[in-house]
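Step one of this worksheet: look at the structure below.
Taken from a larger complex, these chains appear in their original positions, while the remainder are omitted.
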Amino acid sequence: MTKTNPGRFFEDYRVGQVIRHAVPRTVAEGERALYHALYPARHALYSSDEFAAACGLDGSPLDDLIAFHVVFGKTVPDISLNAIANLGYAEGRWLRPVMPGDTLRSESQVIGLKENSNGTSGVVYVRTRGLNQVGEVVLEYVRWVMVRKRDASAPAPEPVVPPLASVVDVADLVIPDGFSFDDYDFELAGENHRLSDYRVGERIDHVDGVTIEEAEHMLATRLWQNTAKVHFDATFREDGRRLIYGGHIISMARALSFNGLANAQMIVALNGGAHANPCFAGDTIRAWSEVLDIAETDVPGVGAIRLRLVATKGDSSAFALRGADGKYAPDVLLDLDYWALMPV
Amino acid sequence: MTKTNPGRFFEDYRVGQVIRHAVPRTVAEGERALYHALYPARHALYSSDEFAAACGLDGSPLDDLIAFHVVFGKTVPDISLNAIANLGYAEGRWLRPVMPGDTLRSESQVIGLKENSNGTSGVVYVRTRGLNQVGEVVLEYVRWVMVRKRDASAPAPEPVVPPLASVVDVADLVIPDGFSFDDYDFELAGENHRLSDYRVGERIDHVDGVTIEEAEHMLATRLWQNTAKVHFDATFREDGRRLIYGGHIISMARALSFNGLANAQMIVALNGGAHANPCFAGDTIRAWSEVLDIAETDVPGVGAIRLRLVATKGDSSAFALRGADGKYAPDVLLDLDYWALMPV
């Protein structure tokens, strides 16, 4: 009997089932430094303890996407080892900053199952929670994935498709206790634009491009203990190429978006997202954003900006997204919808 | 007169001589994070402060192989700068976990010398010890290396070949004070297999593969302050290829072995090892293990498993090791024999 993990297949999931994912992880200054080496990350809140203290935090938290990647990575052996495709995200919320020294683990609950009509695969919906060392939830999100069946003759489960919000309500955004932009230093943050300088529908070309190397995306993906073979093993795909972890593109695009959105400091919600096309080493990544909404929050001075973040391997100044057929343009890699906090 | 280090030649060594190696090194969270970025390391004891505390430690130690690489790297300028080949390891023991903030240095004693019959080189045996900032030995091992003579006419020393144990006795394995698996969480560790689930002779294909990049093996090798030219300088070898540090393959194979040996948590002894064939960037590394022995220790609940860890650039599921001629198969890169601690 094999001792290695074959991963779960579609028929191994039950609605209501809770999976406690393995390998808790303590994250600290080392992960922060690597994040700055891997991505051109410059948001001041995640770069300077003093800047973060001026915003009411105990010091600079780890990047919100470090929290996401670590929590996500732990789910891979249980959720997506036999996945055909990562289909979507919804109802993602960051509930508590992750500080150096925190230990994260992940749990997922199966909230929906729907076999595909071909009978060889099905869609699994999970709500994943990241917890810290004292059991506080730091992050939660829903993800749905198309997973192979082990045995095509296994009976289809009762289909359950969970109702999912298309956008996290502003009232549900969680702002850390004591968080404030009252002493915000726009000069140190890098730009003067505050929430009132943006308008819904505005699009921003983030201008800069980064050509991706094999070594870099593998370092990143391993750092989050994401074990999916396709990212590391050049012999796995017929074309001899290693598929880049979609989260690498999320972090690259978010970091590039500093140029024009330097004050969109803290990511607080993930409304949705699609990895539109695969990305490979040698591609040059650029990004553009569209302002989808602007809102006040319960905390005076702290606004929320809802952004569409698009990563492309083409020209970001063209703002391409979908073709006439409604499908993503071939150069589009990522279409992400999130809320961030910004001084009003 | 040159100010640079020409390295020692065979005739520069004397049996009994103690060499205090240069450049002590403080290791901390940064080295840990890089280790996780460079290798798919997932053993929970080295990933989570909480998991380690539940095993009776003060927090998560640095990976046992970080300790090995740092201690080993310091010996290179004194032992292997003029080496032709790294011939073997024996009697390796980890005596004390290395915690973030510890400072390591290395000392080696020459314990054997034997000139080769060709008169141009000889074998040097050293026992190397890694010490922390308070002088405690954290690690020791014997290594023997074939080293060039500066001058072929230099007289051969009296040959001394030290007696070396083929395996570290279980009674000599050192388990940290207070170490316990009584509160071990198999679910968080990632697998349910305990010592009693393994049998001597069992072989495990670790399934996953990693294709190696130049940038990654150089980052790793530099991190351990290993200065051997052949790893960094593409103009050094006639074929323009950089030889990958054998320790990079050890760490890669050990990390891959998580899949099937997730509970072989702590490496406590190195019985022997051979770098069977050279490895170069572009090779895809896979690993398989064979259970060589199983034993109880003095600490109730803490078992020891003796493993052969084989890294290959071929198909790990074939369990290839040696050809009919007794030589290592051409795809085999590493044949390592070690003891690890596992819940009984």
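Details
To keep things simple, chains are lettered A and B as they appear, and every chain counts its residues starting from 1.
Here, a contact is a pair of C-beta atoms (placed from the backbone, for glycine too) under 8 Å apart; a residue touches a chain by one contact, two chains touch by 3 or more.
If you're wondering where the values come from, they're calculated on a predicted model, not measured in any experiment.
Note on stoichiometry: the full complex in this file contains 3 copies of its one protein sequence, with 2 placed in the shown coordinates.
The working rule: only the chains that are shown with their structure count from here on.
On chain B, the positions that touch chain A within their shared complex are 28-34, 36-40, 42, 44, 47-51, 59-60, 187-191, 193, 197-198, 204-211, 213-216, 219, 259-262, 282, 284. Those residues of chain A that touch chain B in the shared complex are 2-5, 20, 22-26, 28-31, 33-34, 77, 100-101, 103, 105, 133, 213-216, 218-220, 222-223, 225, 227, 229, 232-236, 242.
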